[in-house]
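So that we are looking at the same thing, I have put the structure below in structure tokens.
Complex shown without one protein chain; remaining protein chains in place.
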Amino acid sequence: MSRLPEQPGERIHRHKLISFTFDGKKVEAYEGDTVGSALYAAGQRTFSRSFKYHRRRGLLCCAGQCPNCIVAVDGAPGARACVEPVREGMRVEHLNAKPSLEFDVMRATDLAGGPFTPPGFYYKTFIKPRRLWPLYENVLRNAAGLGKLRERQADREWRTEYRRRHADILVVGGGAAGLSAASAAAELGADVVLVDDGVEPGGRGLLDGAERTRLAGLTAEARAAGVEILSGASALGYFDGLVPVWQGDTLHQVRARRHVFATGTIEQPLVFAGNDLPGVMLAGGARRLASLYSVLPGHRAVLATTSDRGLRSAIALRELGVQIVAVADLRPNPGPVADTVRALGIEVLAGHTVIEASGRKQVAGAVLAPVGHRGNGQSGERAFGCDLVLVSGGAMPATSLLLQAGAQTRYDEAIGHFMIESVPDGIYAAGEVAGAESAEHIEHSGALAGLRAAHVLGLGDERSREREQQTEARIAEAAQRLPGVAVPEPVSGAGRGKCFACLCEDVTSKDVSLSIDEGYDSIELAKRYTTVTMGPCQGRMCQVPSVRLMAQETGQSLAAVGTTTARPPWVSVPMGVLGGRPYEPAKRSAIHGRHRELRANVKWAGDWRRAYDYGDPEGEALAVHQAAGLIDVSTLGKLLVRGPHAGEFLDRLYPNRFANLAPGRIRYGVISSDAGRIVDDGTICRVDEDTFYVTTTSSGAGAVEEWFSWWLADWGLDVHLTDVTQGLAAVNLAGPRAREILSRLTDLDCGGEGFKYLDAKQAAVAGVECLILRIGFVGELGYEIHFPSAHGEHVWDALIAAGEEFGIRPFGLEPQRILRLQKMHILIGQDTDSESTPFGAAMPWIVKLDKEEDFIGKWALEHYAKETPAVSLVGFTTANGHVPTEGAVVVDAGGAPAGLITSARRSPVLNQVIGLAWVPSQLAAEGTTITISDEGQTFSAQIQTRPFYDPDGEVLRS
Amino acid sequence: MSLDFLTTAPVADGAGPANQSDPVARSPMERCAQAVGARFEVRSGWNVAAGYTSREHEMDLSTTAVGWADVSHLGKLELQASPEAMRTIVADAAGGASPELGRATRAGYVWWLPLTPSRTLVVCEAADAPGLKRRLTEAASDSPGHASVADVTSVFAALTLVGPLAREVFARFCAIDLRPAVTPVGGLRPGSIARQPGLIVREEENRFLFLFGWAVGEYMWAVVADAARHLGGGPIGLDALSSHPQPSAEPSRA
Partner (left out) sequence: MSFLLTCPNCGVREVTDFGFGGEISARPAPHPSFRELNTYNYFRRNTAGVQREWWFHRSGCRAWFIAERNTSTHEVLFTALPGEAEGAGGPGAGPDAGPGAGSEPTGADPGAAI
């Protein structure tokens, strides 16, 4: 582990040794190291193999921006070694190389594949023969990509905390601008959250010894003002004011009223031959490695820069022991900082840039040449031996979050970047991202944003408003742009080897040109075709280079080419972090515990967990016919409709009549939409003159309540709705012995005369006041008993106990479907769809077009009543015992689809296959033979239009 | 017929476990509480979790971190009337109080929770529910226009979260802004909580009443327990809950 002498501001703690493994080998590190700094100190230069060509890639940005050092940590791919803190015993592995990082067989794609692997090559090359695609796909998937997820994950790898944080102001970016903004606002009483991706706030300034003290002071001020600082945290995107912030194992969902973005700039790479070779580093990256982790990035370096930023890095690196062999400064007249460099005895080549980095496994030399150099070694080319090529291609404002928040950018000719032109209300840009350059300007622009945001929220006083004005004036003074930025050529050194515009996806300058030749000549199209900007760097390293290439190739201005739409996530984030809490909102009946004890087969039914059966659906169905069964129907929607206009209200909502329903009586109803389509069904019981008890389907409960209250909001009738779905448990006791069983638990006269079919009674059952509805739910004598959920198990237990001697069995949803199908009761959503009308569904009797009230759907049903429906819902039986799949088709004489099977079951009591189907109305007559085509099999069935079981309802009324 | 089938059966109190044949009312979270060692007692007809470990430990938990208590037994009544009639009825029954949207009004140990101008939820001690229902029904029958009083006790399950981290627990699964400046004591906040309709009443600085659907009881217990445990919290019984400062009969209005 070779390190520089101890220096102030370094992040490592030399007295604390930590070890971890990289590809199984032990690596020593200090606490405070990143995986990247420790590996680099240990001599590692290749960190990954590239996406497509499997080229060696080494540290480039050392700031978590580029894709070059992505590794797997403890089996989870996607970590960036250069910012991933070391932990004792962590297991780090390389990605995308086989068998090893040093020897990767897929390297052949680079050596041989160049011309054969242009953008979209997999569509072009592997298209024929079609049947071999699965094989190709397998090979391609193994060859490309950024790591592998384990196929089965027994448990979630980590726990993510989701934390909602409301704030007055969110500041993104913890540099001088962000800290100043946060302090200024918090001092006026604003509740401020500051998000910063560094280990500590301070931003880029932390690299500079002189700046460190000032930044520490700003951080202390912010803390003292009450700012909540989230360090090591990344804002992932901007969603209408909601900003998810990922911080280790926590995802903060920050909802602030105002947003300050002080996201800084991103140092840009240059595009030249071999620009991806390990040893080619952003000047700032090399400086981070040296200043923060005391790791010498190289011994002999060549710098290619377009501004003072690179020169300053070179000066700093020289002080730390890197020999600067030569500097290529793109500017013809580089200015005073270049003079400082020259004064150090370093040769500065003005108007020059780098055109090639050479070397086999890592950089061994670099070629510098004058701007616009197109030749091959004759005019002014200079070759240098070096192990490090430092590049600094200008500072791109990190505008992505601002753009997501609605800001507009404009191309600035002078500095060659897209700068913020306007921001929407409530959004503030501060610091370098807003174009500030000097330290003073950066700090003032932060303070101004903080003051403005706080003032808009009604905070502050005369003094603070005065400060706002003073700050504005100071900015005007400080805002003179620092001299000297040159706009680099799109590509230098073409013809000497691959020049990468995009490192994530291995897109070369040639690929971009090719895509334009093929017609993908807008930046958004080229992005989709070449996948440039779509990789893990999210455009940080490739957006501007690709726009420059596009402009050059198409002869357009950069402003005309524009940028691709900024989209979240701005930072790579594990899917697991976005996955949400591992809890599914499940509704359970108050009797659910009993179903579990009975080992019921529990499945989802809408948002409820329900007992489908208790292991023997046919036996359970037979018990209902032979003795008695008990089913939990607590999931039914239950609505109280009360008020003097309750009857009129229902008459307007249902096609049939309810105002004339006598108290204590029950009627079936179907709800239709304004288009005359069936929406839901259920029974309605009149409790008293002013009160109706409406039941709905289980899945329709919420929607029907919404539907009712919607129309009520419009009609303004004197009606009150109360949804008591979850407040009442309900069971259906059915079967020939049901009367005897119920009589054991209540004083109520349950006799056929005293308690008729479609009567409703209120009585105590097992000591609990219940509403008892005598309805034909499953086709046998039956009572549906409704009672408070708090007594769910008590009443269930009492009924099971009372029924024991009669042979009662609990039955589930599946036997219920068999039983109801025997009676041809339709199941809304299963036997009907958004096209079904009551006429087609064989329920014309329920539509009372002569009703005085206009009801919802009447106008449509008046039209439909004039014609025979094209298709009709009918029953069928099959002769061969085959139960057709639900969804099988009914075919016409020519074999073309003409209808649909919606329900089919074997009926144990009838020993017959029964079902429901939509068929052309001319085939709907009793006894017609239809042909069913089901997964390759064809068989015939007979139409039946009356219920399969007890067609005259004698059993039901008994 | 009446709407008595909405109301739980009366059962005599007893210190021990419930008699098998009595129709004791049970919370949808009873099994969850049982699984973590709750000690049950029948109070006002309900099988309630009186305690878990010890009152001292539960007090400690809920004064330093957060405790949650199942209070599903609380009586809940829903009152609906025209906005004008609503004001009259509530003023009558709540001793002159005039509830406003977004605020819970405490009067005579009863929470008046106006959800809309024409719909108010009333939450009271289980023992007080029958009397309050009678009073409200009388007041409703005297009012002009139709007014509806419905017992919705078992429509809503309920938890009380108490402790300095109670707000942080909600922040784990709820987007409602519960900062004291936005939701002061007495604040009433209906909304999506853990992806389900619910409502929160800030009873005290660090004490929240949380109502949600009866059928999602098990789910909500799991969600709250997961979030609260991670913050060092745990379940507390009614005995420990009653040792905490109670919402006063008439909190001062903010």
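All chains are identified by letter, namely A and B, in their written order; residue positions are counted from 1 within each chain.
Note that contacts are C-beta pairs under 8 Å (C-beta built on N, C-alpha and C of every residue); 3 or more make two chains touch, one makes a residue touch a chain.
On a predicted model such as this, the values are computed, not experimentally measured, just so you know.
A.B. asks: Check the options A:Val322, A:Val704, A:Leu745 or A:Ala941 and report the residue that touches the missing chain.
C.D. replies: A:Val704
A.B. asks: Among B:Met1, B:Ala97, B:Leu115 or B:Leu231, single out the residue that touches the unshown chain.
C.D. replies: B:Leu115
A.B. asks: Write down which of A:Gly147, A:Gly226 or A:Gly241 is the residue touching the left-out chain.
C.D. replies: The one listed residue touching the chain not shown is A:Gly241.
A.B. asks: Specify the residue from the set A:Val456, A:Val573 or A:Ala860 that touches the hidden chain.
C.D. replies: A:Ala860
A.B. asks: For the chain that's not shown, point to the residue among A:Gln626, A:Ser673 or A:Thr945 touching it.
C.D. replies: Of the listed residues, the one touching the omitted chain is A:Ser673.
A.B. asks: Against the chain that's been left off, what residues of subunit A make contact? List them.
C.D. replies: Contact residues on subunit A toward the absent chain are 162, 164, 239-242, 253, 255, 580-581, 585, 607, 673-675, 677, 679-680, 699-700, 702-707, 709-711, 713-716, 723, 834, 854, 856, 859-860, 862-863.
A.B. asks: Residues on subunit B that touch the omitted chain in the whole complex?
C.D. replies: 101-102, 115-117, 119, 173-177, 189-193, 195-199
We adopt the following convention: only the chains that are shown with their structure count from here on.
A.B. asks: List the centre-to-centre spacing of subunit A and subunit B in whole Å, with centres computed as mean CA coordinates.
C.D. replies: Those two chain centres are 35 Å apart.
A.B. asks: Given the complex with subunit A, which residues does subunit B contribute to the contact?
C.D. replies: For this pair, the touching residues of subunit B are 1-9, 21-28, 31, 46, 72, 78, 80-81, 118, 145-148, 150, 152-156, 168, 170-175, 177, 179, 181-182, 194-196, 213-219, 222-223, 226, 230.
A.B. asks: Applying the document's contact rule, which stretches of subunit A touch subunit B when the two form their complex?
C.D. replies: So the residues of subunit A touching subunit B come out as 159, 161-166, 191, 253, 255, 581, 583-590, 592-593, 608, 634, 640, 642-644, 663-664, 687-688, 690-691, 718-720, 722-728, 760-762, 764, 766-771, 786-795.
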